[in-house]
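Reading through the structure tokens given below for one structure.
Heads up, one of the protein chains got dropped from this complex, but the rest are sitting where they should.
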Amino acid sequence: MATIERRSPVAFPVRAVRSTKIGHWTVVQQYTNEGEGPWLIDLSHHPRWDLQDADIRRCKPFPVNVPVDPGTCTLDRGLLVNRMNRTQCSIWHLLGDTPQPPADPVCTETTDATALMALAGGKVFAITEKLTNLDLTDPGPKPPFLLQGPFCHVACQLVIAQRRDLDGTLLLACSRGYGQDMAHAILQAGEEFDLRPAGEDQWRNLLKQIQNERSERF
Amino acid sequence: MKRLAGLPTLRVNSARAVSIEYDGKRFHGVEGDTVATLLYANGTRIFSRSLKYHRPRGLYSLDGQSSNTYVDVDDIPNVCAENTFVGNGMRVEPQNVLGTPEHDWMAFMDKLSWAMPAGFYYTIFHKPARLWPIAVRHIRKTAGLGSLSPDVELRGRFDQIYPAADVCIIGAGPAGMSAALAAAAQKLRVILLESRPWLGGYFDYRTRNHKPGMPLYLRGRQLADQLEQAPNIRIFKHTAVIGCYSNNLITAFQRGSEADCFAERYVQIRAESVVVATGCIERPLLFENNDRPGIMQIGCAHRLARTWGVLAGEQAVFSIGHDLGIEAAIDLHDLGLSIACVADVREDGCDPALPPQLEARNIPFYPGWVAAKAHGRKVLKKVTLTNLSGVCKQQFDCDTLVASAGLTPVTGPLALAGARLEYDAHTGYFLPTGIPQKMHAAGRMLGLEDPTAIELSGRLAGLRAVADCGMAVGATISGVEEELAKLPGPARGSKFVVAPVEGKKTFVCFDEDVTIQNIDQAMRLGFDVTELIKRFTSAGTGPGQGGIAGHNLPLYVALTHRSPDLHPRPTTVRPPLVPTLLATYAGTNHPMSKRTPVHASQVAAGGVMERLQPWQRARRFCADTTARAEIENVRTNVGMLDASTLGKFRIFGPDALKALQRVYVSDMARVSTGRMYYSAMCNEDGCVIDDGVATQIAENDYYFTTSTGRAGETSEWIRYHTRYDRWDFHIINLTDAYGVINLAGPNARKVLEKVVDGAVSNEAFPFLGFREFMVHGAIPVRAMRLGFVGELSFELHVPSSYMQSLWDILEEAGEEFAIWNFGLEAQNTLRLEKGHVILGSESEQRTTLHDIGLGFFWHRDKLEAQTVGAVALKQTENDTSRLKLVGFKMEEPAARAPRDGSPIVAERIRGYVCTARYSYALKEPVGMALVEGYLAKNATRLTIFEDDCKGELMKAKVVPMPFYDPTGKRMRM
Amino acid sequence: MLGRGKRLWSRSKRLKSSYDAVIIGGGLHGLATAYFLATRHGMNHVAVVEKRYIGFGGAGRNTAIVRANQRTQENLPLYKEALELWPVLTQELDFNLMFYNCGNLNLAHSEAALKAMRLQVASAQFHGIDSRLIDPKECKELVPALDVSDRLRYPIYGGMYHPPGGIVRHDAVVWGLASGASQKGVDIIQGVAVTGIGVQGGRITSVETDHGTITTPRVLNAAGAYAAAISCEMLGMRLPISVLTIQAMVTQPLKPILHHVISSGTYHCYANQTLKGEVATGAHMDPWPNYTTQCTAHYIKHQAEALTQLLPCLKGVKFMRAWAGLADMTPDMAPIIDGNDPVRGYYLDCGWGYFGFKSCVVTGKYLADFMASGVCPQILRPFTGRRFEQHRLMGETPALVHYSPDN
Partner (left out) sequence: MALTITCPICGKRSGYEFRFGGEDKGPPPQAAGLTPAAWCDYVHRNNCVAGVQKEWWCHRQGCGTWFSIYRDTTKNLEVAGPQSEDV
């Protein structure tokens, strides 16, 4: 009998060591030979929403604040809220659980609209500069911040979550249909830096780091 | 040939030997050799033959400014031997010769030059007319340099990089290095681009003192060390700048070394500020046979010895116009080159310290003298020198002539970025004026010659770039400006000199074999603009572009005119500044296409995939190209189509309905919950651009679909057409969020009811209904009863991550009916039988809603909505002369269907077949065509002109549509 | 012999005070019209006024491709005659225009493209023009360097082969026509800019230039990309035109490898090998209006990506020179040829986009008829600028139009 499964648009050409079930998703915790980084991590199973309203600052579908300026982000209790323009935010749930979807009609669930990946570790921005002419190392904005623009020719949302010189963590969301080719292009560009696919465990560690770093700063 | 060893300036490693195969023989050199230096060290003097006259050509500039040393390397033609490092096992072949460069059977062409004046090809071979087609074949064969095999594959990896920078500096000579250090001191992100494999520029090979005890080359290395240690400077060596565009976009390419994981990579930089410190190249001296092998520029002879340890010859004559020439003569003498004499085109003005040094070495010095003629059939044997008036002459035996008129600045990047070049009488340079904002020039290209001044001008430019980045360095800038003012300014350049010549082979352009006589000829014919002379004679249009001709051509033209109001104007510089491999421009060129959520299983099921805009979709699953089995399965049983590429949108907010009314032709106020509503969008010409269905989800909240091709543009379209209204509505593109399965066929309901949690009977879920179900209690599905293929069918929209599971579940549930895939080809025939249009297939750019018979969807009363296209729909609604969409069948049912796109003719072309297929359901071909209005009436005969029909027209007749199930009961059952 | 020859055209910058006709623009269309006015209608009291130098604009910047496989029957006869004129004109001008009849191969990368080609091919055949559909194998036979495998991002489904087409040396046409017109008495005035057009009582009376006023009853606006701006500024006549930059480039010269002009709509790319051996290739346009003739980094890269897909062996070849020209695009990719409407004596020949080269001599011939007689020849009538308000787009492009006329 056909099983009910949710599938990511991204499949890595490596063997999984350990996986868990989250809802109908099979999430790989760890792949073989993940190496020391940089890593490419598929986060497509993390729930995401689109929030739009003429007066967006008044919206509170989640108990977190909407960032004030377009291009800025807030990361609070595992929810990353990215201000896209005057009336719109994307919201990415980055923890491992499944939160209750908001009932507010200003929210649209968009988990399946995009592929979401994290590119993290050493020399991450040496990899990205091979794929985009967007300036991800601009010292101006402080992470986390959002850039919307072409990455490997495809319109993407890029969140620079943390950054130290060429090292750091980048979250990338592109149209789901492009997910497979995008992952392939990134892996190919990262070959010279020993970029390898990694699982959710690695992501947990990274998220902890990012959150600690942020609490230190504030 | 013996190599000079132990020189501190050498850039070769004599301890490690390398070798190449050239013209079938093996030659040895040392690590660090280029193909050109290795061959030269082995005695090669003739590297190639020229394009037109097949004259022997040799090493001239060492910087790749002409095709003189172009060779074939590993089957890749037109490789410049001067800047290609030797890799072990390289196979090098000469090109454009019949025989060898030494003995070229085409050499007789040189004797025919009298028959080839400028533009001669415009005046011959066309009479009689039949001569030309024969001549053209021979002309083609003689033209061109290297040859390329159609199946050759370039090896190596090609990559690209878009590094970010605040300040980008072009050129790592003393000025560029100083600029980089100045900018880096302010913690800015600095990028330094250098075309040679090492830093130092023209300091790198010179032993003259910068300061006492500090030779120039050592100073260069000192600066380089500082740069390498600065953490915020990124240095790209062996990187040639190829383009320089407005808003400071710089493009370049880097050659990889053996340690790099790329053969070459394309580099593109957008910088806040740019410093151009590209220095100078030498300008060729014009005299008879100035292209003979053995004649070379100063830097060529000097660097050959100092950088590669190769002496250019045994006995040399120098005919120069710059102190660098005298310096080189002294240095090369000391390294062992015998020098017959040094002629200087300048009568005065050389550094007074230099002539005594020549005298000390017994080298005769002739100020105000210049080379007039080179002798020697293939390579140089002797030289005639003359004074400038041509009265006195003297001949010298030599195998090397170092010939150089002076310097000319490398202004390519500035000119490409929009600077104008003006002739400056003092320096004799074309100096850049009107340099774009946030762009600065520095160093030797400004005419500076004092090493300290050059470094300081670099520092100044670096600081100005810092100021461009918004940092307060004004005071420092003033300080440097004052300091620079105290140092020597731009030096006086040598005059433009054409040696008194009696012969005819004084080349302005080597690549295209253009002589000064050709320029004269062009001017006599009325070509008086340099740009036109360039086109007519093709001077400067060869592989070296303006490198050889750039300076001399405009000056020669101005000189010949002798008109005081005529300023010398250089010809336009065009990118790329350096010839660049297509592979390098192309880079990795990642293929980016979209896959549907069931892509893998569609492929596994034997789907023949094709690209449909960004998507990959299955055209068919059976071997038969007409997809008969798939069609019949849908008509009689049940099939599944992956329709995930359909555009899907949510629009909500107080003004959502207004926005829909603006773009859809129908009255969208009629869109209600639980039902699907079909409508179309037009452009301002009233031409149909899209169709789809919409439903209401909640108050002010709609879900609608668009065609695949419009999915990417619909949000933009709606926002564009409401841009003056400031309405409050929100759109989300959900195209990728939902997969779509079209479950179609008389057994579709039997399959669906097995898996969903709600009633799907015709009563509970009628035609055009919209329902939300759960499949197996877990998968949320938006279901629509639509009838595109003309059977009972359900369009199931499911979150993409569940799509594969739903597909598998339906396949399993349909197993008892032998449910099967169908693809786009089957869908095309199925919908054709129903007379349903596909926009772009049954419409073209100029087809209105009326033309395809869908005018009734337009609600003319909603004037206040200002529907896009409504004005044009009103203006065209009674126009009977337009092309109309009709259905047709063949007059003989046994005839085959005409091919898509075939014109319909009656004296002239009256329309064309949009789609026609054999209908297995009706057992005869059916089709749709766009035809002139007068042919649109029922039963009218259409005569179809197929390609290659040899006058045999096919005959069809107009019939009403739909062809299949005209009452539509099958999709309502 | 040319080498010792006389000037090809007069040097004079001196304008006479009146002419029977003034042609704005010393490009191909202006020169061709002047030539035919002088040779076919004896109207040689004509001035061609050029702001820069002859052939400065599109005439010297196109990639010299000629063909007659247009889509619509309004265009087909015109381009057919144009093709036939090259050899004739070569003899008439006694100037080798170097028509290289290599044939054109247009590639299809989808079923839909094949269908669109079928219409073009059959329409051409109906008009007696040789053009046929061929399969990928035949494409490969014609162009051995072509990759017809399915490694291509957009594999080749077939092609439209059009043997009568080819390339013509574009500069030669400029110089040949200028020389021919000049010999018949036409004044070719370079370096003079038109600054105004005088109209009285709905008739053309004069042309103002920066070198003085010329009285004339007839003006032809053949200013190429600048035609629309001139029309708008000097006569208040706005035109349905957008001026876009289009780019082309050549590789270093090679021995013959491409024996046909090849093109691909999907890859936005065409290529041919010039008689000099350079592979000349052209691209897509920057999709916003501008009057700069600067190149872009974006498109030379795009062009390399496209060409190395279609012809992988060209990876090892180097681009040597890129340049840009202007294309005056209309919404339906067909030109605007008009006269005496609404101003008597004002003639318009513009909106050629990137087809201006192929059509220049034939258009000049019929425009000369038009200007000499005042009556529009039948063949030019469909090109009236009124067609846009009559909702009669020409249909030269099958594609759906975008919401802005500039795309």
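Going by the order they are written in, the chains are A, B and C; count residues from 1 in each one.
Keep in mind that, in the parts below, a contact is a pair of C-beta atoms (placed from the backbone, for glycine too) under 8 Å apart; a residue touches a chain by one contact, two chains touch by 3 or more.
The structure displayed is predicted, hence computed values, not measured ones.
Considering the intact complex, the chain excluded from display touches A, B, C. Here one chain is not drawn; of A:L147, A:A173 or A:A189, the residue touching it is A:L147. Here the missing chain is touched by one residue of B:F47, B:F85, B:Y122 or B:Y245, and it is B:Y245.
Contact with the undisplayed chain is limited, among C:A68, C:C102, C:I241 or C:A280, to C:I241.
In the complete complex, the residue from C:Y226, C:Y346 or C:F383 that touches the missing chain is C:Y226.
As for the chain not pictured, it touches chain A at residues 70-71, 84-86, 133, 147-150, 155.
Within the entire complex, the positions of chain B that touch the omitted partner chain are 245-249, 270, 684-685, 715-716, 719-720, 722-726, 863, 866, 870-872, 874-875. The chain not shown here touches chain C at positions 226, 228-229, 232, 238-243, 245, 286-292, 294-298, 324, 331, 388-391, 403-407.
We take it that only the chains that are shown with their structure count from here on.
When the C-beta contacts at B-C and at A-B are tallied, the pair with the greater total is B-C.
Averaged Cα coordinates give chain A a centre that lies 33 Å from the centre of chain B. In chain B, the residues that reach two or more other chains under the touch definition are 268, 591, 593.
Within chain A, contacts with two or more other chains are made by no residue at all.
Listing the residues of chain C that touch chain B in their complex gives 1-9, 11, 53, 55, 60, 73, 87, 90-91, 94-101, 109-112, 114-123, 125-126, 132-133, 144-145, 153-154, 169, 171-172, 175-176, 251-257, 273, 275-277, 294-297, 300-301, 303-305, 307-309, 312-323, 331-332, 391-395, 397-404. Those residues of chain A lying in contact with chain B across their complex are 1-9, 24-25, 44-45, 50, 52-54, 87-88, 105-106, 108-114, 129-133, 135-139, 152-154, 175-182, 184-185, 188-189, 191-192. Taken in their complex, chain B has these residues touching chain A: 159-164, 189, 261, 268, 270, 588, 590-597, 599, 614-615, 650, 652-653, 698, 701, 728, 730, 732-738, 776, 778-779, 799-805, 808-809, 811-812.
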